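Beneath this line is the structure, given in structure tokens, with notes to follow.
Complex shown without one protein chain; remaining protein chains in place.
A, B, C, D and E label the chains in the order they appear, each numbered from 1.
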Amino acid sequence: MRILCFGEILLRLSPPNAYRFVQARLFDAVYGGSEANVAVSLAQWGEQVSFLTRVPDNELGQAALGALAQQGVDISHCKRGGERLGIYFLEQGIGRRASKVLYDRAHSGMADLKPGMLDWQSALEQADWLHWSGITPALSQGAAQTLMEGLEIAKKLDVKVSCDLNYRASLWKYGASPASVMPELVGFADVLLGDRKSFLTCLGINSTKETSPDTLLAMVGKTFPRLRFIAMTRRDGISASHNTYQGLLHDGLQLRMSQSYDLPDMLDRIGGGDAFMAGLIHGLRKMSDDTQQIVEFATAAAAFKHYVAGDFNLCDEVEVRDLMAGNTGGKVNR
Amino acid sequence: MRILCFGEILLRLSPPNAYRFVQARLFDAVYGGSEANVAVSLAQWGEQVSFLTRVPDNELGQAALGALAQQGVDISHCKRGGERLGIYFLEQGIGRRASKVLYDRAHSGMADLKPGMLDWQSALEQADWLHWSGITPALSQGAAQTLMEGLEIAKKLDVKVSCDLNYRASLWKYGASPASVMPELVGFADVLLGDRKSFLTCLGINSTKETSPDTLLAMVGKTFPRLRFIAMTRRDGISASHNTYQGLLHDGLQLRMSQSYDLPDMLDRIGGGDAFMAGLIHGLRKMSDDTQQIVEFATAAAAFKHYVAGDFNLCDEVEVRDLMAGNTGGKVNR
Amino acid sequence: MRILCFGEILLRLSPPNAYRFVQARLFDAVYGGSEANVAVSLAQWGEQVSFLTRVPDNELGQAALGALAQQGVDISHCKRGGERLGIYFLEQGIGRRASKVLYDRAHSGMADLKPGMLDWQSALEQADWLHWSGITPALSQGAAQTLMEGLEIAKKLDVKVSCDLNYRASLWKYGASPASVMPELVGFADVLLGDRKSFLTCLGINSTKETSPDTLLAMVGKTFPRLRFIAMTRRDGISASHNTYQGLLHDGLQLRMSQSYDLPDMLDRIGGGDAFMAGLIHGLRKMSDDTQQIVEFATAAAAFKHYVAGDFNLCDEVEVRDLMAGNTGGKVNR
Amino acid sequence: MRILCFGEILLRLSPPNAYRFVQARLFDAVYGGSEANVAVSLAQWGEQVSFLTRVPDNELGQAALGALAQQGVDISHCKRGGERLGIYFLEQGIGRRASKVLYDRAHSGMADLKPGMLDWQSALEQADWLHWSGITPALSQGAAQTLMEGLEIAKKLDVKVSCDLNYRASLWKYGASPASVMPELVGFADVLLGDRKSFLTCLGINSTKETSPDTLLAMVGKTFPRLRFIAMTRRDGISASHNTYQGLLHDGLQLRMSQSYDLPDMLDRIGGGDAFMAGLIHGLRKMSDDTQQIVEFATAAAAFKHYVAGDFNLCDEVEVRDLMAGNTGGKVNR
Amino acid sequence: MRILCFGEILLRLSPPNAYRFVQARLFDAVYGGSEANVAVSLAQWGEQVSFLTRVPDNELGQAALGALAQQGVDISHCKRGGERLGIYFLEQGIGRRASKVLYDRAHSGMADLKPGMLDWQSALEQADWLHWSGITPALSQGAAQTLMEGLEIAKKLDVKVSCDLNYRASLWKYGASPASVMPELVGFADVLLGDRKSFLTCLGINSTKETSPDTLLAMVGKTFPRLRFIAMTRRDGISASHNTYQGLLHDGLQLRMSQSYDLPDMLDRIGGGDAFMAGLIHGLRKMSDDTQQIVEFATAAAAFKHYVAGDFNLCDEVEVRDLMAGNTGGKVNR
Partner (left out) sequence: MRILCFGEILLRLSPPNAYRFVQARLFDAVYGGSEANVAVSLAQWGEQVSFLTRVPDNELGQAALGALAQQGVDISHCKRGGERLGIYFLEQGIGRRASKVLYDRAHSGMADLKPGMLDWQSALEQADWLHWSGITPALSQGAAQTLMEGLEIAKKLDVKVSCDLNYRASLWKYGASPASVMPELVGFADVLLGDRKSFLTCLGINSTKETSPDTLLAMVGKTFPRLRFIAMTRRDGISASHNTYQGLLHDGLQLRMSQSYDLPDMLDRIGGGDAFMAGLIHGLRKMSDDTQQIVEFATAAAAFKHYVAGDFNLCDEVEVRDLMAGNTGGKVNR
């Protein structure tokens, strides 16, 4: 049975060589997006994965799907339609200069999605897991409703559901507030990834900086009793090129925390959280109930992503496990 | 006094090395667009030129205006606002494979223009010439109305008006037909550039292939009596890399035809018509009534454009005149 | 039912910008090879295609298969193993300087193939067509024997077989002569592509320059009575950048010749014959018995390939048909 | 009223990817130079800025001025003439390998400047501030005399003057010593930037390592009583990729020191001092008498420059203030 | 015994992709120059060649010499010194836009050469042939005198001398006219290459367009009786991308003309004449008295050069002979 990832795939354009936007005479082009990134990670690690989205019927839509197929993701359920492919412009930061993202994804095939456009039934019949993120309901009412449509079918078909809250303030522009939309959707989830801010904004879970992760995740669990696993990540931004990263996972009983990774000389941090999410899903599917191992794997996957260019975390399971096991990267692999 | 060019400036993204869209891992980025191209040509040739447009208040908008300023175009009247910068994707053709343009310019700052947003009065007070093209009224009703707003002020201030019909079927999407919008706008023009198809679609001027250019332009002149000069260009597309090009200019009395240029090994044909338009404006301003010289200059400028990468025809007047005078390009200039 | 293409996929390395090998500080890297190119063409045009090969179990093997998957080719039957991925170095010619190919494909996973390594049975059970080329039996005795193994299963399963003789003198190095190996293999084919030289060298069919194509193909047909269709192509090499190209198809009764294409300003001629072969297969499957249409489609596909960078002929059926219909490439597609 | 920056604009050529000069097959080309860098910074922050220089009447001179215009700097007073455009070759250092500069600027339009060539009068009439640096008088006697010519007019027109001593031993080649030329020129300045070594070499101010900055700047102030503000910067070169940076400003009464910035993963340190100088000028013009704020702003601007490729510090005031306020760069700006 | 080539080696900077100078953000960097190009061609074809020049003692000088050594040219006699390495900027033309050269070579190590700086004696003792071109005496009086110094030693050592007049009007700037300098220098030559214009300007040989090459070369021969071979080339510049090329050689008795080459789709014409000169020298040394073969070889070498990027004609003798024998370039060399 497959994992079905539902979301948008975007064209990402970023000036090479750490140039600023105003200096760009070239843009590096890759395809990505939160849920697509999750799908690709899972496929790299041997999972059967299918992606569900809507892209315009033009060469850019074609190229976006080809990028998924190249990494082993099934694209047979994807729909062609809509006005344009979503784009995001990324100015890679360095040192004391932060990275910048300019979203240009309004009016895309995904943003203009309406219920009935996708064939959820056949996509979900081959799946036992559905993953979505808070980016989709942020795009438009139609996208939010289409997600709901899928969640209901998933429930009927007894498909597990994971959700990454992925709160981006700059995306919620169509009038609805996250808090008015997200709780109902999250109600379908078995697995949730978020952080303090998104728990507040999307789910109305109030906490202070003093609230321990343990307490916080327990509060979330109480509010959404269907949730079996709740996860968080902690990032410390020493500079645009140097972060630390740690993952936390609560299984309803206990909080497990991964080792904390020191991440110097970062290459591309975009998709770190998606790599974590993918690691979580893979762990929950393949590492039985060893929550410590699961959170360690997910965090190592996220850590590795900081050293892979583009949105996709192109690495195999062995590389993730090497990092978990303490490989510093300091030796040449011959 | 200045020439004011009103229109959109776009980000143009095209895969290098004649790659197809689906192969692109890089996009060359330049800024351009029909009216911007006219502005830049005029500035290269020593005219005082100002550009009027609306770009979003972000780095891409900033870069677009910077590209104009770099070439000597005044941008002080430009307005910041709107959701996004218009984009067009260009797949450069070669040999038997035609070039492709994918427009992604809906919902741009220019497309979302509404009357009252621009300060036409102060922009036109410093101008004695206003240039616009049929692309603007194709974008949206608001853009068409904003143009009308400007044309009326131009009339009051006795500013000359030139128009390039620039008919692009794929742009007229907001409901209005060209024929219902363009004639009123063209009624303000002193100078017009078009071709058989645009005269029909935009102005309702019916002709057959047998109608001579002389008769055709005379028909246009009769319908729009304010027009002092009407121009056409003829292109023969031998291949994506080899065209011929000729210009025609009617001054109400007589038709003048330029020499026909053989254009092998073309580098970038985008903006050829804009270079012609700029040559026409420059000629009408600086070459008194020598219509033969004017059409020769405009055509040579257009011919030269085929050998300059990007939208802008970066060349000086001497280079255009050399081409007019028969320079084949076969000697190295040391 | 699927088309199964059997052959090698290589890493192709070529210096950009028409640099010579000795000048190269960069190599453009794509993946390709005769049979892979056929597979990708067919997938672009909507056929279900599977590729069968053996690549080493390293990142280069992975990347090669990913390149096929990206274009919609099924890679689930491919085998991992062998010492290295075959490479070919390509120095793109221009004008009076011819292109050069340096093969570095000895000792590859495909060259070291032995009978029993591949699962022909399951690959052919899902197929109704098997395509191979003369490159495979040229690599090694093991490769030739493995091909024979497949052909026999194909015969049992009543799978149609097409063969492109693809004679490359520099590849036959393991001791056997083409004439001692090929006839038996060609005996399984229903469809054959070759040229005068390959008919002689591989099949022992003697002809002179005076022999008409009609007679020549009839001679081949007589020798290999299983053949239903025999095709040839004719290329005139005016320069490295300018060729003409024509296709011929004999259906046992009659010879059909396509229009001849003038191909100026060529971008990349590698894979032209493979595009023809793919067009032939697609035509034979989808255009019933209209041999004139089939040979026209195949030739137009080959002509188009000269304007697509890389080994793969990335274009859709509409683009091929436009070229057949006389599109010169001279107009911009907006 | 405008700020007038007087100096040279150079073509800067540097091998990409940290290649050494002897490895370079490509050079990245940007335009810059100390005073031009100051001008561009000021224009980014909303000041009206004009640049005064002399460039050859060829395409490189044109491109150099275009680079300034693109960033909003007025170039209408620039003069065309001279034999060549000054060039500097930059080999970017990394880690333990220091950056290298090869000057190739002798015999440039600026170096061959003679009094009377520039129209100081009209340039200064629109200005209330003149900025120059010690690089200009280092180039040639004519350049030094031309500067003197301007300073005298500035004095008459009551234009404020700032000077960056910018001592480069390798530039003083025409026979005069800095100490014989600079004091008279510095005598016109209201604002001065230098360091211990340049105070000694250019102004003859003797100090030891033990002399406190406070004392040192006071000594300078005593010698040049017209000076209202004297500034210094301190850089610690941990490696070619990691420095620390701090600014100091003395207002005649008191020394203010900025926070010290830790600058890991530096991208391009060239122009750091120019960014500081620009910050100083902008601060002195816009931040009334808040010398602490001024030195903090100038230092943050310099710090930011280390993360912008090229000579120009392309950043807006908000980005500088964010850095002042403690933004580490560790968060993505969406 | 070696061939000694005396002249300047320059850094050549040219914008890639047929960009114009004002568009360049990158420059492709190669090293070349007329006499260096001759040296490299000769080394490719198996001659022992030494280069004599003066380059600055910095990394650019080092890189220039390394480029020669890489191609097998001995650099052990080269001298380090002078202020800068000569540069020339090349804007590659295309189609109707001509190529442009901007010389920036004044004040180079070669231009500042003075008699006594080079060790002619030891360089010439190992040589039996000395090649120089008219570019050197055009640079400065010192360069002209240094050449004379060498020619006199060559005479004493009975070293053969060849000269390419290579007249470039824009280089003769130091006061002397070519006609006052060249005749004495050419008096030492055994072999001469020129064209009608250079014979007039440099040697004072008056001819009209009606003068046949035969007569013209005979006139030159009469004036310089030491000359054994006099050669000319004819180029027809159909466009910047398409020329024709033919060589002529007079041996005192008879004029031999090569076949005329049609050169479409040219890649880089710089150095065509130098390739011809090298072919001439090689032919005169290795093809006994077969003047027809010699001029055919020289012309084919020149023709080939149009398809090699950079100044150097990187090709072996077989490739030149293939072109002589009628190879159109239309076949792939596998």
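We take it that a residue touches a chain if its C-beta (ideal position, glycine included) is under 8 Å from a C-beta of that chain, and two chains touch if they have at least 3 such contacts.
None of these values were measured; they are calculated from a predicted model.
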{"item": "Neighbouring displayed chains - absent chain, whole complex", "value": "A, C, D, E"}
{"item": "Identified contact with the non-displayed chain, of E:Val49, E:Ala67, E:Met232 or E:Ala303", "value": "E:Ala67"}
{"item": "Full-complex contact with the absent chain, from D:Ala176, D:Ala218, D:Ala240 or D:Met287", "value": "D:Ala240"}
{"item": "Touch criterion as defined above, residue of D:Ser99, D:Gln126 or D:Thr223 at the omitted chain", "value": "D:Ser99"}
{"item": "Chain not shown, touching residues in chain D", "value": "17-20, 22-23, 93-101, 103, 168-170, 235-243, 265, 269-270"}
{"item": "Touching residues (missing chain, whole complex) on chain A", "value": "16, 261, 263-267, 303-304, 306-310, 314-315, 319, 323, 327-334"}
{"item": "Chain E residues that touch the omitted chain in the full complex", "value": "66-67, 69-72"}
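Going forward, only the chains that are shown with their structure count from here on.
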{"item": "Centroid comparison with chain D (C-alpha atoms), farthest chain", "value": "C"}
{"item": "Computed distance of Cα centres, chain E from chain D, in Å", "value": "44"}
{"item": "Contacts with two or more other chains, residues of chain B listed in rising order", "value": "16, 20, 22, 66, 100, 265"}
{"item": "All pairs of touching chains, each written as two labels joined by a dash", "value": "A-B, A-C, A-D, B-C, B-D, B-E, C-E, D-E"}
